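For this view, one protein chain was removed and the others were kept in their places.
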Amino acid sequence: MTVGSRASFGRLGAQRRAQRRSSMWLDAFRRLRKNKLALAATGLTLGLVLVAVLAPIIAPYPYDQPHFGSSWVFPFRDSRFILGTDSLGRDMLSRLMYGGQVSLLVGVGAELISLVVGVPLGALAGLRGGTTDYVICRLIDIFSALPYIVVVILMLALLGPGLGNIFIAIGLAAWVGPCRLIRGQVLSVKETPYVRAAISMGASQRQLILRHLIPNSISPVIVAAALGIPTKIFAEAGLSFLGLGVRPPTPSWGLMLGESFQFARGYYYMVLFPAVLVALTMLGFTLMGDGLRDSLDPRMED
Amino acid sequence: MADMSSGTLVAVRDLQVHFRVRPSLLTGRGGGWIRAVDGVSLDIKRGETLGLVGESGSGKSTLGLAILQLHRATAGSVEFDGRELTRLRDDELRPIRRKMQMIFQNPIGSLDPRMTVQDIVEEPMVILGVGTPRTRRERVNELLSRVALEPYLAARYPHEFSGGQCQRIGIARALAVHPEFLILDEPVSALDVSIQAQIINLLEDLRKEFKLSYLFIAHNLAVVRHISHRVAVMYAGKLVEVATRDELYGAPLHPYTRALLAAVPIPDPEVEERRGRAELHGEIASPLAPPTGCRFHPRCPIAVPECASVVPPLEEKVPGHWAACIRV
Partner (left out) sequence: MAHALRDRRGPPLLDLIDLKTYFFTRDGVVRAVDGVSFQMHHGETLGIVGESGSGKTMTALSIMRLVPAPPGRIVGGRIMFQGNDLLQLREAQMCHVRGRDIALVFQDPMTAFDPLYRIGEQIEEAIEWHLRLDRKARRARCIAALERVGIPAAPERARAYPHEFSGGMIQRAMIAMALACEPKLLIADEPTTALDVTMEAQIVDLLRDLQRDTGMGLIYVTHNMGVVARIAHRVAVMYAGTLVETAPTKTLFGTPKHPYTLGLMRSVPRVDGDLSERLQAIEGLPPDLIDMPDACPFAPRCPFVMARCWDERPQLRMVGEDHHIACFADV
């Protein structure tokens, strides 16, 4: 008595499903493909990332090269400087491109740091329970009580200025988010029948974590990471705007905003372009993250 | 009958599994113990299927998990093949775990949704460090064939299968490392009726072929009757009756067993018509605050005042037939 997978009858549906051999990721990818908004956002984000990464190659000028005769040039007036120049005659387009590098570096780098710190702690808390969990939860409580920016500024005060320190500070201050998330996931996955089954087979803690707990807990964390990047980008922009972030002449969109804020009335373009780019980058990552979340969510379709 | 090649494989003595309920932080009340398993002793012989029946709150599932040391016993002992298990550490238990495996109630839930069938079925081997990837793949093919699944299905994911097929995968997994003893916790309750029969037959065939012993936990008395050699009945954490299959169903002694059998509807309208009302009133005893004395006495049709103060011991009333009741 051999029983295949429902191939005995109703062939069409079974065949169709058999052809679309699926895993969680394939299914998610398929769903993502259907989400036009998310696709557009992903395209936009990838485009911005590409431009930022290739800045040294495609930017017309180095970001700190002044052109003393051509300062305060408005956009679309001079063919040499398509988006205009700033107070020192530095090309806006180039500075914006390089500024993208900083924003993305901080956004992604800081996010990675928050994951590297938060995920293991959260997984440990969820798995061990007891005192370990208690201690980590209290740490979470303490960090949650302070506003994010305040914590970042405190850390910057300790670490000092500089690009590297900025993304460490921004990242470290945000460890609480992923930590809580994965702790919750681990707590619920721990109780599932298949984890029980693995324990009954004699799996060690390490085997449980690697084979079952992490793969089954990871998707909300990925989504949260995608959605966390805009927050980090904004934090960097804000700090640089206040003068607490990157030092000139490194172009950061926030810094460019800070420097030109006072000239906003007359020279709107110096404020408009960085602001729009920050907004677009944040929007791109957010919509992409939303799309990712929707696609990873196992929906009841049939 | 059972293949009684040698004696007892699993011996449970006075096992207690109690769960602490924390009192409310605000009022300090509500604390206590859930006596899920409250002093159970039984034996499972080699080559036999012991059926364990009970309703919810009887503790039967907890007992199964406790034998496997997935719940640590509060008191009492569990011996497997002569070795006492309750005091062993996890790493000491691991080589013994190879010989005892479990089949779970929720066929789809007991399979990791992110793993392929291949990964799932070979997992016991991986955990115990047995074999190479190639030998494991061969073994998985062999096992899948044995449970009547095409080997090419090994690359699929659990959600692509039906409940019955998932249960077959679970059975294949349980057999992977050549166990001697299987605990089956409601293995067919979640399956359709027509599939239940297939799985029951499969389990019987496998038991005979691989000379396994089973502890078959279920609430469906008809299914248990079909597959078991001996049957034990639990109520509110205690054993109330143990007997051979024919004795239990043919001449039940304990009033709870009788009530249970009377409550099972029989697919025969003539019989049902003659039966009349066969109800047992009241609610099942709460494991948090069980009645004093015999736990069944508030619902028992033949209870006497003494039943409220005396805890009836499980005694051999008739050779091979034990019951915990002072009125029998």
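Letters A and B mark the chains in the order given here, with residues in each chain numbered from 1 onward.
In this section, contacts are C-beta pairs under 8 Å (C-beta built on N, C-alpha and C of every residue); 3 or more make two chains touch, one makes a residue touch a chain.
Computed from a predicted structure; not experimentally measured.
*Asks:* So which of B:Gly164, B:Pro179, B:Pro255 or B:Gly293 would be touching the chain we can't see?
*Replies:* Among B:Gly164, B:Pro179, B:Pro255 or B:Gly293, only B:Gly164 touches the chain that is not shown.
*Asks:* Please identify which residue in B:Leu280, B:Val310 or B:Val328 touches the non-displayed chain.
*Replies:* B:Leu280
*Asks:* Would you mind spotting which of B:Leu88, B:Ala155, B:Ala263 or B:Ile302 touches the chain that isn't drawn?
*Replies:* Of the candidates B:Leu88, B:Ala155, B:Ala263 or B:Ile302, B:Ala263 is in touch with the missing chain.
*Asks:* Which chain B residues would touch the chain omitted from the figure, given the whole complex?
*Replies:* These residues touch the chain not displayed: 55-56, 162, 164-165, 192-198, 200-201, 204, 219, 221-223, 225-226, 249, 259-273, 277-281, 283-284.
What we mean here is this: only the chains that are shown with their structure count from here on.
*Asks:* For the complex, which residues does chain A have touching chain B?
*Replies:* So the residues of chain A touching chain B come out as 1-6, 17, 21-24, 192-194, 196-204, 207, 211-212, 215-216.
*Asks:* Within the complex, which stretch of chain B touches chain A?
*Replies:* Touching chain A from chain B are residues 68, 70, 90-91, 93-94, 97-98, 101-102, 104-106, 109-115, 123-124, 126-128, 148-150, 153, 155-157, 160-162, 165, 170, 173, 198.
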